[in-house]
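Missing here is one protein chain; the remaining ones are kept as they sit in the complex.
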């Protein structure tokens, strides 16, 4: 019972974050002489927004998939799980802001640095939740099928990639954006492969 | 269990998309001398927005209905299903933008072209999901009751209508909007008939 | 199963409509010399918005309560139920616009006329859904406990009140707003009494 509502709240927050990303697409005010070309020019100008939207959507699909697989094997939920899950959702809910910033100012450094920092906090809060859940549910499929589940190897690897990407963002935002896009794509390919 | 959360996420996204469509209706700033007539004139001026909202709402009801009937018979869910469903939801979440654009500039060509393209991507991603789900669930009611379920006939038919409508949009946006409205109405009448 | 997702979609749409009502409260830009008094004056100026928000929230609670009690006794769902429920949700999703309009221009006639018209459509679409559901579910508690359930008496009564309120709105918007507020309060008192 408990688990059902925690999952429902998480699904709700992730579904809303997925959808409000799109609210950044504003209907442009075009000059009457421009007509269709005005709209096309505005749309092309906004392609970075489309791209950063797609990246964040992929990131959110992967977070939802991880959350889903983690809680699938959960039987016992305590207040700390609820609290850690809430903190994770808080950082997830931050994602639309750097996404919009990155879409609006793709050439600047700050948006991709901030995007990386938020992504790192999502990761860090997720791993706190992850380790707490596995500790409380000793019969969780993750720990049964893999001895590495409780090790911090994957945790550090994911956070390390983000730290490197943030470092790269100080030099070239484009390369760091490519890294942010590569992480969910790699994850999806690996999981499906 | 798995299925429940995938359905919850999808219901959440579709419910939000249905509702944020309406956020385009902005309270107008009227001049104090105009009073009621200012509001009435603004409302009449915004009737295309109302109309394009109704069309998209019907389209979303039909998508939800299809999604619902597809997953009703599903027993096995894998990561690829989650991923393909996510891509489908991403294109669904795009719908409000061309809807708003079409409502704001009903006489221009670009909005109805973009609306058709998004609709086509929704269709294409849905059919990828559909065929993957039927392949994984060989005991799905769709394949049992109809041998055509796995054929691509209906798939191509639906996409073909959208491609034709996009072509028409280059000549007359009004006719293509009529086609976009006709698709869900036809679907609803056929299903209820 | 079917019923669960239809209820989830409806809960989602109603929850979102309840919450986006509040998005009308914009953080005001005040002049630096005004400070606190600027915010207080703005808040007092916006009290009609608060009031119209509270009325719509009560209306939505009552609609949700009715929807909930109707579907509680439902066993069989067909495509027409899904479609009629969708149309009902479409009119529910319209509510925030006249609510915001009524809050912004409380002295004008058009906002309360439009509010009444939307309310009437909500009612009409609900009764179409209601009668279809009772017809399909002959063992529904409503028809078992009360022979009047299938009569159109309550239907007409509710719509009649709205038609009268719309008529009043042409003369005095304040009295019609009082009627809109009285309907859910009467319903809640009657049901709890």
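Just so it is clear, A, B and C label the chains in written order, and each chain counts residues from 1 on its own.
Simple rule for what comes next: a contact is a pair of C-beta atoms (placed from the backbone, for glycine too) under 8 Å apart; a residue touches a chain by one contact, two chains touch by 3 or more.
Keep in mind it's a predicted model, so treat the numbers as computed, not measured.
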{"item": "Per the touch definition above, residue among C:65, C:124, C:159 or C:181 touching the missing chain", "value": "C:65"}
{"item": "Residue, one of A:27, A:62 or A:89, that touches the chain absent here", "value": "A:89"}
{"item": "Contact set of chain C toward the excluded chain (per top definition)", "value": "7-8, 11-12, 14-16, 18-23, 25, 27, 30, 35-36, 39-40, 43, 54, 57-58, 61, 64-65, 68, 72, 188, 191-192"}
{"item": "Residue ranges of chain A at the interface with the undisplayed chain", "value": "1-2, 5-6, 8-9, 12-13, 16-17, 20, 23-24, 79-80, 82-83, 86, 89-90, 93-94, 96-97, 100-101, 104-105, 108-111, 114"}
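FYI, only the chains that are shown with their structure count from here on.
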{"item": "For chain A placed onto chain B, the superposition rotation in degrees, Cα atoms, nearest 5", "value": "90"}
{"item": "Interface residue identity across copies chain B, chain C - same or different by half", "value": "different"}
{"item": "Gap in Å, rounded to a whole number, between the CA centres of chain C and chain B", "value": "25"}
{"item": "Where chain A touches two or more other chains, by residue", "value": "none"}
